[in-house]
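Missing here: one protein chain of the complex. Every other protein chain is in place.
Letters A, B and C mark the chains in the order given here, with residues in each chain numbered from 1 onward.
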Amino acid sequence: MSIAAISFFFVCGAVAIASALITVTQNNPIRAAFSLLAHIIALAGLFIGLQGHFLAVIQLIIYAGVVVVLFIFTIMYIGPVPKPESAGRPSFAKLFSIAGMVVVTGAVTYAALGYSPALKGLNTCPEAVAECGQFGGVEAFSAALFRGGVVPFELISILLTVAVVGAIMVARGRLIYREKPRRKKQELSIENNR
Amino acid sequence: MEFAVERTLLWIVLLPLAGAIINGLAGRYASRTTVHTVAVGSVAMAFGLALLAFVRLYLLRAAGEQDAKLIYTLYEWFAITVNNSQVSIPVRFIMDALGGAMTLVVSGVGLLIHIYACGYMKDDPSYARFFSYMNLFMASMLLLVLASNVPLMFVGWEGVGLCSYLLIGFWFENKSYAEAGRKAFITNRIGDFGVLIAMFLLVQAVGSFEFETINRHAVELAGRWAFGLPALRMTVATVATLFLFLGCTGKSAQIPLFVWLPDAMAGPTPVSALIHAATMVTSGVYLICRLSPVFAVAPTSMAVVAIIGTATAFLAATIALVQNNMKRILAYSTVSQLGFMFAAAGCGAFAAGFFHVYTHAFFKACLFLGAGSVMHAVGAHGDADIRQLGGLRRFQPRTNWTFLASCLAIAGVPLFSGFFSKDEILVGALSVGDFFFFAPWLGRVLFAVLVIAAILTAFYMFRLYFMTFWGDYRGGPSHDNAEHGGHDPHESPGSMTWPLVLLGVGAIVGGYLWVGALGLLHLHWEPWVVWLEPSLASIGTEHHTSHIAWALGLGTTAAVVGIGIAWSWYARKDVETPKRLKEQFPEVHQFLMDKWRVDELYDATILGGSRRLGIASANFDNAAIDGLLASASSKAVKGLSYLFTRIQTGVVHAYGAIMVAGIVAVAWWFIFPHARIDVQLDENGLARNPVHLAAGEGLGYEYQWDIDSDGTFETDWQSGSKLEHRYSIDELKPGSVVIFAGSGYGVHTKQSKLMPGEPFHLDENLLGSWQHPDEYFKKTYPKLVGVLPKIEADEDGGVIIRPNGAVVARTGKRIEREETIRVRPGESVSIGEAKLTIAGYAQATVAVKNAFGLISRDSITFTIARDSGSNAPQAYLGGTR
Amino acid sequence: MSPWLALSPLLVVGIGSLTVMMVDAFSNKKDDLSILSSAILIAAAAIAGSLWFGGLPPQTPEILAPYLAVDAMSQFFNITICGGAALCAMLAGGYLREHDLERGDFYSMLMLCAFGAMVLSSATDLVSVFIGLETMSLGVYCLVAFRRGSARAIEGAIKYFLLGSFAAAILLFGSALLYGATGHTDLLGIGQTIRNGNAELGLALVAMSMLVVGLAFKVSAVPFHMWTPDAYEGAITPATAFMSVVVKAAAFAVMLRVLITCFGDPLSAGAASGWPPIIAVVAVVTMIYGNIAAIYQSNIKRMLAYSSIAHAGYILIGVVAAFRVQNTAVSAVLYYLMAYTVSNVLAFGSLIVMGTRGKEAVTFDDLAGAGKRHPMAALPFIIGMLSLMGFPPTAGFFGKYYVFNAALQADSGMHWLVIIAVIASAIGAFYYLRVIVYLFMKDPETGAPQAVAMKSGYVVTALVLSAYFVLEMGITPSNYLKMALAAAAGLV
Partner (left out) sequence: MEVQLGHYLALASIIFGIGAIGFLTRRNVLIQLMSIELMLNSVNLTLLAFNRWASSDHAGQMFAFFVIAVAAAEAAVGLAIVVGFFRLHHTVHTDQANTLKH
């Protein structure tokens, strides 16, 4: 493996981790969204390193082109959020969550590092074979997708319908602005607002 | 189509159900006449059909078919897989001798009470709802009685509980009534839990739910350890019957679940009479009789039943002494009488217990209905205080006479029905004898307590009677009642009094179905016992003439004493004493009239003590049982509920944190290895040499074994999770006592290091083996029964035994009483029928490594037996060191 | 017969939902949509039934086979899911009109969710599991948020959505690791690889823990249940009914498939270190927590939410038992799900009936005395409560009965589990009974709003149907158990 490939991995990996960290720590959602974009691009780079050429493109188109844009639109729609997140002392629940997830993902990382690539009973496509050079490319991928994966592909269409109908169902319609969030102390026994 | 009598069994259940549905759905729109025509008509038809079926059954028996029963199978209800075979549960009704008798009682008394209710509930706005519930109750109760298998019976069992609950809360305008209903339901549910568990245990062991099959396999049940755990030292029969009895305590209001019944009197009086006196509450006794063969092979459970029954009989009677509310007295009296029934069943006198169910149905229903008639007369709504009544015999002659007859019956006055049943219960307790081999004196104690309870019964019943019907009318309940205010009490309408008369007649003559009680007079006409014989088990006790004489004598005395005291205190006081008497016997008069002396006498007698106990119990019942069991436990559950719901803070982050806790726990489970070591044991809880060890398996586990737990592993990491090893003497540790106790009792092992000087405690379940080596011994050394040898550990892993009078022998040679012997590891001695040996025990350890390279360990200790095949006295002895 | 016929229930529901959407766009009379959608769903259930009993196609199309199973079990779930969804659509027909929420997208979304649930319950590949799960979940999030002007609905939705997406991501990561550990994404292949010992076991263990977490979330097992009460309370009642019925059934279906097909080998399903012990612990905690927490509730929907948590606990006992006596246990779980479906529709439907516009019954106090005023409307409520309580002879009794029996058959070590379950269900009587107490034995406070029974043919139909099934499954349970057994045999 060439030095270039190795350094490409490390650069992309470092960018991915750094931008992920920025995303989750940033107070300003716009900045978070942009660092998510950076993360996605870094990940696309890693995909190329993994011979996922087609997926790298898809990643850019869908994530960068759709998801991040959707986020930014929403952030713009909502406008500046009046109250920044309080920087008070972290609650027990948060510390516990952090510790728990660190332990769990640590275990996964530990298991992953001990993983031997020569998986028993699996055959890797040798790079010398001509078709294998195509692995992950548009042609090979779409052939696989439309030959073997057509059923989930069709199921995805229903999923997207759900997303469209659902988004309309929840977010369409009259805007009911209330000056103060409705917060009644006592139990609302009978509720009949539309 | 040919008329099949068997089919009537179905209709006996369906007719009241149809009545319930019709009245429940359409009753609101129908007239009162229609409603009670449907309700009473359906029950009357059911009674008629029951009579028909019973006659058929009787004819079959008369034709010589000893095991006659009517069976009607409707369809296969459901099937379950038990131990890899399908068990089919049909909807099947069966009427045998026991069920036939019970059906007649239920439908007959039910019919009378339905008729009574037409008058009693005349003015209630929810007339149709009431009768709908009542009919539903009849259907459930008849289903309970006629069901041929446990699940079907359970439908009825739950159904009667539901109806009872609905009817107790019928007058829900009063909040406490609804609470009472709920209490009844919850208490019953606790009992139902017992029935469900017992059901599962029985089907697991027998492979069928049919009562008949279960009864046939009763002996097998007694020979098998519950849950397959010899360590529990309880047989399936014992555990299952104990759980069943838990159900019975709930349904039949026994200690500790009796709290609901007195509160249940909140319901309308016909309900109290039908459900809470005559039928539903006796279903626990019925269930025990149904499964009597299983109970009969579980002496421990029988003892529990008898003790709880007797204690309830006594405790409830004492509480009844101090009550003033008519229905509450009757309620506690019911609890007490149910205690009598359970005492009888526990002593193996199933026929007597069930006979009391039958007589009790008459006189207690009559008493309740009489109380209802009184309340109706004086305008009391559910709570007639006897201190405000009196002299009603002038206004209500019919009620008076029937009430008196029933009081005489319940008190056990000779020749009234209660006399026969109570007498038989006392005989049963007295002659139970050796059946409770662990406590041969128990029967006599129970007898004594029951006699006292009988005195109390006679006393409080006649206190109730005299205060209500004798003396002068004290003006009725204090509350203003426009309808009754200023009026004198009046006799109730015919629809109410005629059932009273019929029940009263039953209370008088019902006992003659059992004339065997007069066996002393050489009358051998015992229709009841003969009739029930095929349905009930026998524990093989004999009724000696002396037992019968004692029971007869003390039972009658109890009735006379109780009534006499009540008469002298509550009847005499109100009657104007003739002056002549006063002049002639001034001392006597002074004695009787002087309040202080009466009190002194009162205090001096057993009644005084009981009375104080009664007050204490009533307070305890109110404060502790009610407060603790009902109120505090529900508060505790509510408090727990409050605490539990606090984690539901409504904040997403808290939710996330709790999820993380779950994730960590699940990940921990899968990432860390779990070493678990098991050893194959024989049915006595001993391992056989060579020993088969097995470690818990898991994905990617490797195992390493340390056979003797000395810290060095004998094997390398290997993938096999099983190991077979023959232990040599060097790998064993000394100091385990193994006791083989006579066949059928299993083996008792004690695995411990036996510290020097530490006494060795014997397992109580094995006492029988220790004590009765043979009949010869019992006869020769009767005084030695009950003595145990003294066993202590010594310094070198053995034990020191001092016979202390027990039969201890080594190699066939009896050890003398005061001698002390040392039993070394590897040696054995016999004690009575049991054999005691000092065996070696071994400890094995396994280490487990999983795919992550994490390691965990587990050890197990076990005693080793040498031979697999034969039972008893061949323990592996570890040799003499 | 074309092998593609096997897909027809799925296609009917999918195309049906689009049809409903079209009709919605061009029609003003929205409550007809209730008839239309429930008719389509019932038709799909009927097709599934006739496919099943008329003989399944001999082979599944090659492209379909790896992703969706067309075995007896999937047809069973098609019937249950479509039936449950149809009943919920009927409930919505009455509810939406009464509460002035008539919007047709509810029905199309309901059907799309049912589609997702059907995919999920017959998924045999991690890909189709994930797609089915997301189709169903995303739809249900929207159903919860349906009353978009209500703060409570949106709040329930946002909590459900956030936690649900988190759980889905964990499940997905587990799936990815499982793919890495075995080289397969189809459940059967994964199972075989693990059984043959060719899998990378460290990764497989981690994957197993993540899949267990993700599945436990969907069935709302403690401690992954936190969303349940909030989402149930916030959603409109027909949507709550849908969640408790369809979503739960599909989640258990996929749980059974994944645990038994992927991790059914004796080591993964071992009594010492596999999934059965941890699921058993989860079941115990779930039963106890659900039952006890329900006691404190004053809101009936919330109470039913905790009750559904408790029921998930009972069902999990059956799932645990499947590691030893697969057929008995799986059939018990299937029967339970069917019984739970009809009982719960009955309970929620009765709650809907007990409220008209502006007087929707939500708390126990709202119900005070309603049984006396509207006895006919209270009757189904009682039957539903008795069934949920496990009262014989109702469907709920046999559901519990079979599950407990399966547990007893599985392993003598599971006796304690059954004893705890029986005690827990005894506690359950407390709060189910409370409904009956309020219906019949309480009078409303003076001046308090009184629930008035709704008059709606749709809701009444749904109630009559579900009450019929609740009673029939209690009176002749063996027919349904045979059905469940036949379906369970389909699971390899």
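The rule is simple: a contact is a pair of C-beta atoms (placed from the backbone, for glycine too) under 8 Å apart; a residue touches a chain by one contact, two chains touch by 3 or more.
This one's a predicted model, so the numbers in the text were calculated from it and none came from an experiment.
Undergrad: Using the touch definition from the header, name the shown chains in contact with the chain that isn't displayed.
TA: Contacts of the omitted chain with visible chains: A, B, C.
Undergrad: For the chain not shown, which residue from C:W52, C:Y107, C:Y141 or C:F381 touches it across the whole complex?
TA: In the complete complex, the chain left out is touched by residue C:Y141.
Undergrad: Can you say which of C:A39, C:A169 or C:A448 touches the chain missing from this structure?
TA: C:A169
Undergrad: Check the options C:G49, C:G183 or C:P277 and report the residue that touches the missing chain.
TA: Counting the whole complex, the residue in contact with the absent chain is C:G183.
Undergrad: Of the residues C:W52, C:F76, C:F242 or C:Y296, I need the one that contacts the missing chain.
TA: C:Y296
Undergrad: List the subunit B residues touching the unshown chain?
TA: 645-646, 648-653, 656-657, 660
Undergrad: Just checking the interface: what residues of subunit C touch the absent partner chain?
TA: Where subunit C meets the chain not shown: residues 126-127, 130-131, 134, 138, 141-142, 145, 148-149, 151-152, 154-159, 161-162, 165-166, 168-170, 172-173, 175-177, 179-180, 183-185, 229-230, 233-234, 296.
Undergrad: Counting contacts across the full complex, list the positions on subunit A that touch the omitted chain.
TA: Touching the chain left out of view, subunit A contributes residues 1, 5-6, 9, 13, 16-17, 20-21, 23-27, 29, 32-33, 36, 39-40, 43, 46-47, 49-52, 54-55, 58-59, 62-63, 66-67, 70-71, 74-75, 77-78, 81-83, 85, 90, 94, 97-98, 101-102, 104-106, 108-109, 112-115, 117, 119, 122-125, 132, 135-136, 140-141, 144-145, 148-149, 152-153, 156, 159-160, 162-164, 166-168, 170-171, 175-178, 181-184.
We take it that only the chains that are shown with their structure count from here on.
Undergrad: How many angstrom between the C-alpha centroids of subunit B and subunit A?
TA: It comes to 64 Å between the two C-alpha centres.
Undergrad: Measuring centre to centre with CA averages, how many angstrom lie between subunit B and subunit C?
TA: It comes to 40 Å between the two C-alpha centres.
Undergrad: Nearest whole angstrom, what separates the Cα centre of subunit A from the Cα centre of subunit C?
TA: Distance between chain centres: 29 Å.
Undergrad: Going through subunit A residue by residue, note those that touch at least 2 other chains and give them in order.
TA: Residues 107, 111, 114.
Undergrad: Could you list the positions in subunit B whose residues touch two or more of the other chains?
TA: 654, 656, 661, 663, 667, 671, 852
Undergrad: What residues of subunit B sit close enough to touch subunit A in their complex?
TA: Touch list, subunit B to subunit A: 653-654, 656-657, 660-661, 663-664, 667, 671, 852.
Undergrad: Which positions of subunit C touch subunit A when the two form their complex?
TA: 14, 17-18, 21, 63-64, 66-68, 99-101, 103, 105-106, 108-109, 112-113, 115-116, 119, 125, 127-128, 131-132, 134-135, 138-139, 141-142, 145-152, 157, 173, 177, 180, 183, 193, 196, 198, 200, 202-203, 205-206, 298-299, 357-360, 362-363, 365-366, 449
Undergrad: Can you check the complex and tell me which residues of subunit C touch subunit B?
TA: Checking each residue of subunit C against subunit B gives 158-159, 162-163, 166-167, 170, 194, 201-202, 204-206, 208-210, 212-213, 216-217, 222-224, 226-227, 229-230, 266-268, 270-274, 277-278, 289, 292-297, 325, 327-328, 375-376, 386, 391-393, 398, 401-402, 404-406, 408-409, 412, 415, 418-419, 422-423, 426-427, 429-430, 433, 437, 440-443, 475-478, 481.
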